[in-house]
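What follows is a set of notes on a single structure, which appears directly below.
What you see is the complex with one protein chain gone and the rest in place.
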Amino acid sequence: MRRIVAGVDVGNSSTEVALAEVAGSSVTFLGQHLVRTTGIKGTVENVKGVSLALREAAKKAGISVEAIRLIRLNDAVPVIGDLAMDLISETVITESSMIGHNPDTPGGAGLAVGVTVPIDALSEKLLPKEPCIAVVPKEFDYEWVAARINALVENGHSIEGAIVQKDDGVLIHNRLRKKMPIVDEVALIDRVPLYKRAAVEVALPGYTIRQLSNPYGLATLFRLDPDQTIQIAPVAKALVGNRSAVVIQMPKGEVVERKIEAGRIMLIGSQRRMEVPIHDGAEVIMEAYGRIGTLVDVQGETGTNVGGMFHALRENLAELTGQSAAEITISDFLAVDAVIPRSISGALAGEMAMESGVALASMVKTEKISISRVADQLQAELGIAVEVGGVEAEMAVRGALTTPGTRPPLVILDMGGGSTDAAMMTRAGEIHSVHLAGAGDMVTMLIDTELGLADRELAEKIKRNPLGKVMSLFHMQLEDGTMLFSEAPFPPETYGRVVIREEQGLTPLAGPHTLEAVREVRRSAKRRVFVTNALRALKRVIPTGNLKHLSFVIMVGGSALDFEIPQMLTDELGKYGIVAGFANVRGTEGPRNAVATGLIQAIAEQGGSRGETGRIRDDSL
Amino acid sequence: MRRIVAGVDVGNSSTEVALAEVAGSSVTFLGQHLVRTTGIKGTVENVKGVSLALREAAKKAGISVEAIRLIRLNDAVPVIGDLAMDLISETVITESSMIGHNPDTPGGAGLAVGVTVPIDALSEKLLPKEPCIAVVPKEFDYEWVAARINALVENGHSIEGAIVQKDDGVLIHNRLRKKMPIVDEVALIDRVPLYKRAAVEVALPGYTIRQLSNPYGLATLFRLDPDQTIQIAPVAKALVGNRSAVVIQMPKGEVVERKIEAGRIMLIGSQRRMEVPIHDGAEVIMEAYGRIGTLVDVQGETGTNVGGMFHALRENLAELTGQSAAEITISDFLAVDAVIPRSISGALAGEMAMESGVALASMVKTEKISISRVADQLQAELGIAVEVGGVEAEMAVRGALTTPGTRPPLVILDMGGGSTDAAMMTRAGEIHSVHLAGAGDMVTMLIDTELGLADRELAEKIKRNPLGKVMSLFHMQLEDGTMLFSEAPFPPETYGRVVIREEQGLTPLAGPHTLEAVREVRRSAKRRVFVTNALRALKRVIPTGNLKHLSFVIMVGGSALDFEIPQMLTDELGKYGIVAGFANVRGTEGPRNAVATGLIQAIAEQGGSRGETGRIRDDSL
Amino acid sequence: MAKRDVYVMILFDAHVEEREWLREVCAGLEEEGVPYRLQPWHEREPSAARLGCIAAESSPLQVGIGLDRYGVIHLHHEKLKSPEPYLRDGWQNGRALGKNAGRLVKGLPLYVHAGKKREE
Partner (left out) sequence: MAKRDVYVMILFDAHVEEREWLREVCAGLEEEGVPYRLQPWHEREPSAARLGCIAAESSPLQVGIGLDRYGVIHLHHEKLKSPEPYLRDGWQNGRALGKNAGRLVKGLPLYVHAGKKREE
């Protein structure tokens, strides 16, 4: 009996279809297609996407949808994940004691010390005996400012430097007869304390300041005693790495790196409970996780940041699954350290600090997703027999096994958006699977946060594409340092910028990051999520827990399409002697279509020998 | 009584002088100077440098050398250090199974599979049924090659790609009617195995290859069974990150990352002995060091690499100190992980691998350096009274204490070339000091090795200066991303290159490294040596061993002049609440002249109150 | 080439009386540290486009600015080989346009929000 059948895999992000002609146990694949999943997985809205995918696959195969005799839908795993991220440190400047920023065009270079005096107050006072630093709000024109300073200096005033609100540093400097360092673009100049001793330092291009970032430099300039030096030292520390800076000597001026009360996380395991302060960072948390046996639940200390995080997580998941928040128990989580750029509160020129934080991906078990409703609706709409069957992990393994060069025992890693799923097939055909929190969407979140984008779509683009930097109207530097030569000029909004190189064109990035910095954030986010999760998954799914007892790891799923994630794992798992690479389903499909392909093979096997399809044990459920 | 006196500090690298007028216990500093030490420290050749430095200092002070009444020479600490570095891994290709390199201008893009056939052998054979990859040695001109391939393709040959010795990839590709990937600049083309199945992949600019770096990609292309896939997997792993590659299917072709038999290191301590395999890396070694009590000696397993390393070290030090190698015992060492670029043996196109290695700095106690001979000679030559006195650590602390904003208890870190010395002065004026192996010269060695320069002078320049990249005839990009605009064109040898920005001009770097990569090597070398050693030194020298019990750390010595090392420590030690910065000796001299200044103060104190100068305990001796 | 030979050319309709318009463009270039040369053009009502193109061609840095009598400013680059400017703006944003001219020379990102984009 020859008949045309379809395998349909509805995932959280993608719906995939495979079409084949099955005759006994022999299978001829005819076509496949992928669309974005319509609606939330397991709801009848999915039908729209499935119909579309079937139509497109049929078109490619050169058949009509009506020719399909049987559709098999996968029995999706009832786990669902969510993400959260929070700061654990915060930098605060008290009493406007410093300005440390990198305007593109400061004026002059060098070091100056004096008392801050508004530019227009200078002549109204008597000839000051003390050296001054002129404070210049935006109302004053550079010509006027320069003329004023020149006249004052002529009259014996000793003006040593300037703090300027507008981007006028070079303009003023060029018109001065006496050269001095000028820090410009100080947005909140009206908050600069007046009639206080201040030091201004501007380094030459490509250098950083040396005196104001040295506590003893400040002690020398301000003639501080040891106690005052101790008090001002955090200001020096905060200025390390700047090209220009102003330090104002204030009785209580300080830079404080405040630890936010981030609280403790309680891990409830089958063997024991452990409490870890979030401050200890992701590594310590994950290490504790490794020592509590199987995870039963996680809780955050109430009234603290982490308490709030887990509360929000439970609320989100409750809403999504329709359970009550109290019923939700967390079946897995992944904590990852993150570096989060934030504006320093109390800063005068928009200075940023790199704060530390923790990103969390969590996963809960839900009621079984009622895929049968989707099946019924589909059958009604298309008039084709629809059956639900085949555990996802088993189907994925079957599909992945069509990759050349593979055989059991093997592990597949299904790297999707919300979860990293792993399934091990032993030599005897037994399958163990696990579902871990943290996958492609967490990578996107890390990129979004660490680059300070606040734009998930843009972060997703950065994740998926290589970068370039437009160097001139017609040249772009690529990540590997090679130059690309364009015939048409690059548009002005990309000029001089780091850009995302998509097929359809270039997307420029705002922000101060260099190409190397963006690349490093992108790659480290991928490493932190997928290398960590691959190792976690393998250790759990291999019966002995020892990676050296494994030969083959096959990557499938959307994130296996990434242009660098699979190579990272090939490299990393290669160290354990594991052959790891992305799948090439049926020798042609790459890492896509594994489950849909597996579903069709299951049909063929049942239609043929009706043989055993392997016993299933899903460790995470 | 008013008299002019000189303090003279002869170091391994620098000789420093201070001149002052002393009247009772009051001191007026007149001048100072620094020269390179002439000859090895403690030998009479030093006299030349001392005389020069005195003359120059006198000139600056506006006095004649004869006006000096007394010279005091420091009593140098009798420790001496040496450096060594060795590989612990090595990558070897057996049987010419792959080419993985990044020629600037490969031809075409995409993936091809076929049998390797010499370009001139192609027509002599019958029409091959199998697809071929043309192998083109340098004798063949690109016009001829292209014409030949075009003719063969016309006649039904299926030529799918090419491997070319000369830099002709684009030239050939532009003349082909059928487009195909071409890997060029394959230097050792005569070692490419012929009549074997091979795959050629070239990625688009800015991308890396995907199929040949995936084990299952290779399995698909070569129709490999699982066992063959396991065998070829290291080839895929070795190709991760390349823009173009060739893989040739050889029965025994493999890439092996061989561990070199690096042996064990034996740490003999006052409390216990420990053996650590070098393979475990620097962190494990240094951790073991922390658990053996005071170090008595270190030995390397004989017959192994590390044994050889320590043997060579002892020989060097024996020669330098005139002791026998057997007498030499190592009083401190610092192990640091290093990444060492090496040509892969068996490679066909000069491919490099990043091997791992360990760098070691060691230090031995020697006989007391006979500084008195130097003193006698100096006295004879100049006719001025010369006395030796003042333990180096004490003098350095006295000098450093002239930095504004400091008071005991404090620690000075003397960061020189061969050693990092620390001295703690307690509130009671007691001084403890230690001498640790590893300082500026080790940083230079790491830079030299990790960038594959084999040029210590160049590495020293990289250490001391910021970088730039010449972007066009008139523009240079600096480390912070800003652009510098030049009036004269940059010379051709710097065009498009990473350059060292010295005051006297630009030094271009050869090699493939990006500006970011060179910068990262430089900064990480500084961190690995000086952050590590600062923490080691502080823990040893603070009576409680607890960093939180300390307020002030003052950096002196040549490496405290570095444009970023002091800031790294300001930042790092700031985390423990320590005020750390480079000294400003006498409020003017920066981190230089501490010992010379301290010597003069000691004279004044003796001449004045003849008070106690503090009891000395040197922990390391 | 000597310092005097490196500049951005600014051509303006000789009828322009508002010196303030030119001053702001020049200030933008000066703040960026890029030299410029100012030159009036006496032709009958030249367009900003024409002035920008000529300026770019005669500018050793290949970047030219044209300012017409209505205060329209075109920023042009010799390599563009078309009358379309790379950036276009009104005199109100002269400072930003001058800065952008300097940044174009130096290869730095432009302030695009301030100016108007080149239509393509």
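In this document, chain identifiers A, B and C correspond to the written order of the chains, with residue numbering beginning at 1 in each.
Definition applied: a residue touches a chain if its C-beta (ideal position, glycine included) is under 8 Å from a C-beta of that chain, and two chains touch if they have at least 3 such contacts.
Not measured: the values here are computed from a predicted model.
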{"item": "Missing chain: touched chains present in the view", "value": "A, B, C"}
{"item": "Option from B:33, B:497 or B:522 whose C-beta touches the chain left out", "value": "B:497"}
{"item": "Among A:159, A:282 or A:471, residue touching the chain not depicted", "value": "A:471"}
{"item": "Absent chain, residues of chain B that touch it", "value": "104-105, 142, 167-171, 174, 471-474, 488-489, 491-493, 495-497, 508"}
{"item": "Residues of chain A in contact with the chain not shown", "value": "471-472, 474-475, 477, 482-483, 485, 487-489"}
{"item": "Chain C residues touching the omitted chain (full complex)", "value": "1, 5, 60, 79-82"}
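In the analysis below, only the chains that are shown with their structure count from here on.
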{"item": "Whole-Å gap separating chain B and chain C, where each centre is the average of the chain's CA atoms", "value": "48"}
{"item": "Residue list for chain B, restricted to those that touch at least two other chains", "value": "471-472, 482"}
{"item": "Residue list for chain C, restricted to those that touch at least two other chains", "value": "33, 107-108"}
